[in-house]
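Here the complex is missing a single protein chain, while all its other protein chains stay put.
On to chain A.
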Amino acid sequence: MDLRKALAVLSKSSPNAVTTAGEIIDPELRAIKNYLYVETEIEVVFKQELNDIQENDVIFLCGSSGDGKSEILTRYSEKHEKLVDFHLDATHSFDPSHTAIDTLNDRFTKQKTSRRPLVIGINIGMLANFEREGADEHCTVKAAIKQFLNTQESSDRFTFLDFEAFPKFKIEGTEVSSAFFNALLDRVVRDDQGNKFRDCFNQALALNQDKKLIANVLLLRDRSVQKVVVELLLNARIRQDQFVTARMLLDFIYCILTGSGYLFDNLFKGGDNELLKAMVAFDPSVIRNRDIDRFILNRTLDIEDTEYQLFIDEIEAKYSVIGTLQASSAIRLFYLLKQTGIEHNYHKKFKSSFHEKGELLYREIWALHRNYAGDKEDKIKLRRFYDDVVFAAIELYANRNAPYLSKDEFYLSSHGSCDLASEIELSVNHEAIEGAACKDIHAFYLHFSVNDKKLEPLPVNVNLLTLMLDVVEGYRPNKHDKNSVVLLDELVSHITSLVSNTEVLYLYRDGQRVKVKAHTDGDIRVSGL
């Protein structure tokens, strides 16, 4: 089979993209599909729950569309359908006069008499709709759903398995990995006999067909390239709040391999895939700094650069990337190879240009919060992060209208030519960090105290963290100009209201400082007039 045709099974527009019960498809394609199947953590847990299922129980398998709910359910429905009822697609009804809610109502009513265990594949949104609009006779179901939506917890005979509770990415240190994505990718590009795509690939290689596709497969075989792609996917998840589902990933692999350009261009030029659309925001070719500008200028003027030529030659030999690359494409290539070492490491010159400080710090601090167990070294790292980034950003942002204030003074308000400030002491709550679980990949929780008063844990996502870094570096945002400013603003005004309530205030007017202290007997002592 033609490689391009074989790969088409990955595409979301392929007729085989969605699995539904009882469907018969081409045996050859079915084989490829089976080959591509990766068992996930949620499936293991689901299998366990299914084996333990009791009379009258309900398992909700919740996820976004394309997560693989139906795929899992069809795999098990045949084996278990004698004892268990399966309701595959709760978002649909089978009768035009019925809504999806009606269909679910009927399901639960049926179960009331049959008492057979029930497994339902459902989208969280639909679950919430049923909680609101479902029939009153199913109030126990609705109550269980409500509890799950509020606390993410299952209750007695209702089990909820949510795809989002099984993160597709793992962060350790500053490293990201995604076992699921890597397994998928491996099955497509791996160079071994079990790979159903390899024969097609070798055939294309021998016939010298579809050169760009060949080069793309070769590039994607590189583990370090795979790592960069995984990092990009994580960024799409945490920076753009893009949900990453199995179907999307398969289609993504299809698009970057078979797109009209080379892998590095396909990655960043957008397309009819949510992940690709999110990637556009991370296109390295729009970065502007001295190194990159000079490189672009030199390439445009075609100034001879032997080092670059050697690099390009090696790339051609190694990955079959041929022809002259546009300057922007070359930069994307440098980015993709940023973790790859070859003989002529011309691209490494630009590594610092791609240094993503916010993301790296986020990953490091996220992992620190997750794994913190009182270790001395970690404690120092955490304290340094809180001091240098969080507290510094809070104070700088709060005091932006009164930059003359010293570090332990906190700006409260302005009244004509007078500014009011109070003392502030921010401290990390190490114990709270140790005790807190941090499941969600797109935020970690800050635990700190203001003047010995503990604050509620505060979620920080990568965008807020990046903003904090920018503030520390001198950026002074206004309320409307950037993402997440409102979050920082909210935090600061919360702290302001906490610290207003202190005994000591400082009054500033024309550079003069007056200290005002409230005594317990009601007197107000003034000094510095």
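Observations on the model:
Definition applied: a contact is a pair of C-beta atoms (placed from the backbone, for glycine too) under 8 Å apart; a residue touches a chain by one contact, two chains touch by 3 or more; residues count from 1.
Criterion: contacts and distances are computed from a predicted model.
Of the candidates "IrrE N-terminal-like domain-containing protein", "Tryptophan synthase beta chain", "ABC transporter permease" or "DNA phosphorothioation-dependent restriction protein DptG", the chain left out of this view carries the UniProt protein name "DNA phosphorothioation-dependent restriction protein DptG". Residue in contact with the omitted chain (choice from A:M126, A:I292 or A:V321): A:M126.
Across A:F243, A:F268 or A:F350, the residue that sits in touch with the chain not pictured is A:F243. Among A:K79, A:R223, A:K454 or A:R509, the one in contact with the hidden chain is A:R509. Seen across the whole complex, the unshown chain contacts chain A at 62-66, 123-126, 128-129, 132, 149, 163-164, 241, 243, 245, 412, 415-418, 420, 422, 461, 463-464, 480, 483-484, 486-487, 490, 497-498, 500-503, 505, 507, 509, 514, 516, 518, 522-527, 529.
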